[in-house]
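A single protein chain has been omitted; all remaining protein chains appear in their positions.
Going by the order they are written in, the chains are A, B and C; count residues from 1 in each one.
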Amino acid sequence: MCRFLIYKGRDPILLAHLLTRPEHSIINQSYDSRLRIDTRRPMNGDGFGVGFYTRDTDPELGDGPCVFCATTPAWNNLNLARLAEKTKSSMVFAHVRASTAGVLSETNCHPFTFHSLMFMHNGQVANFHRMKRKFASHMKDEYFLYVQGGTDSEWAFALFLDCLDKLGVNPCKPVGVNGFGHEVIRKAMLLTIQLIKDWSKQCAQDDVDNQEPSLLNFAVTDGHSVIVTRYITSRTEEAASLHFSTGSKFIEYEPGQYKMERRDRRQDVILVASEPLTFERSDWVTVPTNSILTINNQTVLLHPIMDEYYQIDPSVPRSSNFAASRGLVSPIVEPQAYTNVNLPPLEREGRRRLSLTA
Amino acid sequence: MCRFLIYKGRDPILLAHLLTRPEHSIINQSYDSRLRIDTRRPMNGDGFGVGFYTRDTDPELGDGPCVFCATTPAWNNLNLARLAEKTKSSMVFAHVRASTAGVLSETNCHPFTFHSLMFMHNGQVANFHRMKRKFASHMKDEYFLYVQGGTDSEWAFALFLDCLDKLGVNPCKPVGVNGFGHEVIRKAMLLTIQLIKDWSKQCAQDDVDNQEPSLLNFAVTDGHSVIVTRYITSRTEEAASLHFSTGSKFIEYEPGQYKMERRDRRQDVILVASEPLTFERSDWVTVPTNSILTINNQTVLLHPIMDEYYQIDPSVPRSSNFAASRGLVSPIVEPQAYTNVNLPPLEREGRRRLSLTA
Amino acid sequence: MCRFLIYKGRDPILLAHLLTRPEHSIINQSYDSRLRIDTRRPMNGDGFGVGFYTRDTDPELGDGPCVFCATTPAWNNLNLARLAEKTKSSMVFAHVRASTAGVLSETNCHPFTFHSLMFMHNGQVANFHRMKRKFASHMKDEYFLYVQGGTDSEWAFALFLDCLDKLGVNPCKPVGVNGFGHEVIRKAMLLTIQLIKDWSKQCAQDDVDNQEPSLLNFAVTDGHSVIVTRYITSRTEEAASLHFSTGSKFIEYEPGQYKMERRDRRQDVILVASEPLTFERSDWVTVPTNSILTINNQTVLLHPIMDEYYQIDPSVPRSSNFAASRGLVSPIVEPQAYTNVNLPPLEREGRRRLSLTA
Partner (left out) sequence: MCRFLIYKGRDPILLAHLLTRPEHSIINQSYDSRLRIDTRRPMNGDGFGVGFYTRDTDPELGDGPCVFCATTPAWNNLNLARLAEKTKSSMVFAHVRASTAGVLSETNCHPFTFHSLMFMHNGQVANFHRMKRKFASHMKDEYFLYVQGGTDSEWAFALFLDCLDKLGVNPCKPVGVNGFGHEVIRKAMLLTIQLIKDWSKQCAQDDVDNQEPSLLNFAVTDGHSVIVTRYITSRTEEAASLHFSTGSKFIEYEPGQYKMERRDRRQDVILVASEPLTFERSDWVTVPTNSILTINNQTVLLHPIMDEYYQIDPSVPRSSNFAASRGLVSPIVEPQAYTNVNLPPLEREGRRRLSLTA
């Protein structure tokens, strides 16, 4: 059970506006259970990571992202709180995780990086232990050796790198000044999902009792294009939540409360998140199950992933039971609904939120 | 917002039976928000500590307790999980904390120890920053210098040591083979509360707008006697929860489910806890607000703390609003009520509880 | 560059006597560079682990060892210091590591355990990245999936488990009340070395420029027998240091100074260590390069490993250059030599050693 957040902006944003100041940021969600809409989910207290590109603020700093991660709870990490107040970037990935698989270790923290590429995962590869050998034997040595930890997510990234490679692209080297281009990244992502799906089926044949679907919400970027999937290997269940929001500015209208400003249909700011970051219903669009989202030149594109798990008829409902049992359903909420919870103010807890008041 | 647990037994118990195996242990409560009755409280993910005496299992190991603490969430601490499966003790203090005051640091982890003494606190000294100087100037150098961190709780322990000292007892040296004796420890504890209360009043005079009460649930032991208070500096509010349970054995009747066995009115096992550890209503007795509990020779004694905050008439109700706003109310719960929550099994989360299956 | 220490005694020993109190323990060596004979080696500040069996002190606690490990420097770990003062065992493994390979992570800390088995490694598998696939494809799924981290050492342990399995022994289940028996453990260990050697040669053929030998000092135990190797895949170089000491008692004759007492040729206490723990030359026997040491029933046996790297003629010298370049040479030292360094007392550093004075 994890949460992730992506920011892609025409201008750099202070990380604090994404991570620590919004009352409903993935950091503060993970700390304050009262703010969580579904309180039956276990907490995201097992670690977090944030990766950001520095190219726009200082081109000399190179193509690769800077990653800061920790295995202690995000809400109590002073280094994160301080860095967030002093760092700006126009391309940010953030991830909070609960260790469903893999020991708690910095090697298991998302986002994973490889040269200019950055990757994260929200969900889980079902029965991964049975497929681990297939991952290992399929890929080239350099990606096999890339894996340092023990998670399905890190192996999935290694597989993605191998897919890129097999499409004729060297993952160490972006082709041009604009990275690899969104087409080939999307192609590699779809290939990655295809392979995991195939291996899942082979394993499922051996074990008819365990037919649990895989939840494959992946996000990848080269610092230019962003590709995000919302996918499940099931025809009847919903995938883990995924939403996006676009606008001209992401603004704090009162302390801790943010909204997306929309002027002239501009998409200067694009947010993609497993859980809405604001309480304005109109701010967010839900990505349909089994589709792939692309951000290219500050524009969002959505494509369906049309395979055997695709439902052509949108009126056929999917059940959210499976994703909910993993704590991976986060609907968009009306401010009223939220207000009805009638929270006592956070301050009454005798406990401050993470934002620093310098 | 914290939780604590005390075990005093005629026989040593495996720590796992207190900390990691019970589904409703303070460790597992802190991990799984679904198991928490009041889901509006923030999580206890900021650190924990366990202290235990080894005298009964090996007298050669000395009078002092062994303490293991960490600033990472208890539910993910492999060292704790392993030690709990391999350590027995007949006198155990355990504490899970959320840092309401004081930076996250091992120096701020309960239980605090001083030679053979061990101390923990559930609650908070209201407006502590205004009283800190009074604490500092009141006590002898050795206790002033004892303080390493920045919490009201550690200062309260230093004050308790100073009170013991002023009662003519050297806190470094238990008088006899049975420790200091419960009378003098109780006296020092009451003196500690008296001083904090007096200082609070002096500070309150300066600031009529901030009249918040202090929540002073303290526990102290010398490895023989145990003294625990349930106290609030208010005549109309309830103190933080405190319950106890006694019986002949604390048994696991099915995996993760425990109950207190009671044969022949024996009190071979005594548990004191801020939150009930089992779901049998009849297992637990609630300690009244503003009273002091003593464990001596496997017997529990309760005395009222009869000062200006005492309510002689038990029919005059106290409000639980203040304690609840701090997340410090944990009623005893009927198993039915709990069952009604209708939890999906933990295993469906794809996540194991902390107990190791060697 | 690592250090390890093994204790096998007829009686349990307080862990502090092995880990924290001796001035020359592997913990204190790692802290105080002045105590280190070869100061050109980098520090062991990257993590440590200690594993011990509880069977002798409390048979109810099961067959498996208890392991405590950390990624912070051992010399500053308060939990270790406190546990060492309160824990006794008759069978102890301890390991301090510098991360030559594998990220700093608890999953990479020695000793590794599997049910009742415990394993550690001092040295490195040369060019491991080229052999990783061979490890992976050779072993059964349960051992392949056992690996959580990224080190050659953990893979070597998984390979050892697979070797045991292929010898017809289930590593999950000791056959009798005395464990697996030293013969089959030794056989599995020799097989493990044989396989690594073979794979090394195959890899070396591909890369004639990189013919670095592997340093394979392994230690394994089932809580009863102990098998330790001192081995290098070279005919001309020395392996990493290995020494042992036997006697009737390991005693502290003055604070921080230990020696082995020897009465009646009894071997009630057996120590095996990568670095001598005392400064009595006569306390220690050096294990010859490319031999295997067995502890069975408080008796030490030494066998040569007679393969292509064995030197039958003991007068043919090996060079210690390679092992020294890895910081793995620790000769036995005369107390005079040590005294000549003419150390200022540790206390003048304003810094205490780790031993707690309760």
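Rule of thumb we're sticking to: a residue touches a chain if its C-beta (ideal position, glycine included) is under 8 Å from a C-beta of that chain, and two chains touch if they have at least 3 such contacts.
Since the model is a prediction, treat every value here as computed from it, not as a measurement.
Only one residue from A:H115, A:R133, A:K249 or A:R281 touches the chain missing from this view: A:H115.
The chain omitted from view is touched by exactly one of B:R10, B:H115 or B:K132, namely B:K132. For the chain left out of this panel, the touching residue among B:V147, B:A204, B:V220 or B:L271 is B:V147. By the touch criterion stated above, the residues of subunit B touching the omitted chain are 102-107, 129, 132-133, 136-137, 141, 144-145, 147-150. Across the interface with the omitted chain, subunit A contributes residues 14, 54, 57-58, 61-62, 64, 66-70, 78-79, 82-83, 85-88, 106, 115, 358. Looking at subunit C, the residues touching the absent chain are 1, 31-34, 36, 39-43, 45-46, 71-73, 75-76, 78, 98-101, 103-104, 124, 325-327, 343-344, 348-351.
Rule of thumb we're sticking to: only the chains that are shown with their structure count from here on.
Inter-chain centre distance (subunit A to subunit B, centres taken as mean C-alpha positions): 39 Å. Our note on geometry: subunit A versus subunit C, Cα centroid distance of 42 Å, whole angstroms.
Of all residues in subunit C, those that touch two or more other chains are 106.
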